[in-house]
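Here the complex is missing one protein chain, while the rest keep their positions.
And then subunit A:
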Amino acid sequence: MFEYTFQWNQALARLPKILEGAVVTMEVALLSMLLGIAFAILLTLLRLSGSRPLHAIATTWIEIARNTPALFQIYMAHFGIASFGIHLSPFASLLIGITFNNAGYLAENFRGALKAIPDTQTRAGRSLGMSQLQAFRYIIVPQMLRISFLPMTNQMVWAVLMTSLGVTVGMNSDLYGVTQDLNALTFRTFELFAIAGVIFYVITKAITLSARLVATRLFRY
């Protein structure tokens, strides 16, 4: 029926290289997540600022991030801005693309979480002598974190998976990029990508499981 002979040894011999790629993938995902959270907080604040232009900037960002393909966002961060003479490394473009996407989705999560916390919580804090900032920091943020923790975990999983789009902008040091290069060398297509697939699965599963552990430890109420 089909003539393909599996040669797992050849593929497995490349495992150390593939694992090196997996480390890069995790680095990109983690960095994009940390930056994404920072920008998401900024976007949330811009939306709350009451200033129309700032609100418009934040909304535009969020709308594009959530309603266009991640591939488009990464492409724009590389070839798109290259049209204006800005040439970034594949690593930088991939990081910017995923961060942009993360920030958009997370900002929407944060907004939902904020809406879910009644104003009376801040009021209660203020009436105990807290400043607006203290009430936000000690009363609102911890509750917000709990509500948006699982969506944040999901986004982290997405960030890991999105790194695979880096190959389109020439990224070849991450899990998918390394695998693609090895494939070009050895033509063990099925074996190599199967291994990469398993590693993706293990990484994302480890993220969800450890997040669940952290959640039970952190949110006992």
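Couple of notes before you dig in:
FYI, a residue touches a chain if its C-beta (ideal position, glycine included) is under 8 Å from a C-beta of that chain, and two chains touch if they have at least 3 such contacts; residues count from 1.
As a working rule, contacts and distances are computed from a predicted model.
Within the choices "TonB-dependent receptor", "Amino acid ABC transporter ATP-binding protein", "CidA/LrgA family protein" or "Chemotaxis protein CheA", the name that UniProt assigns to the complex's undisplayed chain is "Amino acid ABC transporter ATP-binding protein". Within subunit A, the residues in touch with the undisplayed chain are 120-121, 123-131, 134, 138-139, 142-143, 146, 219-221.
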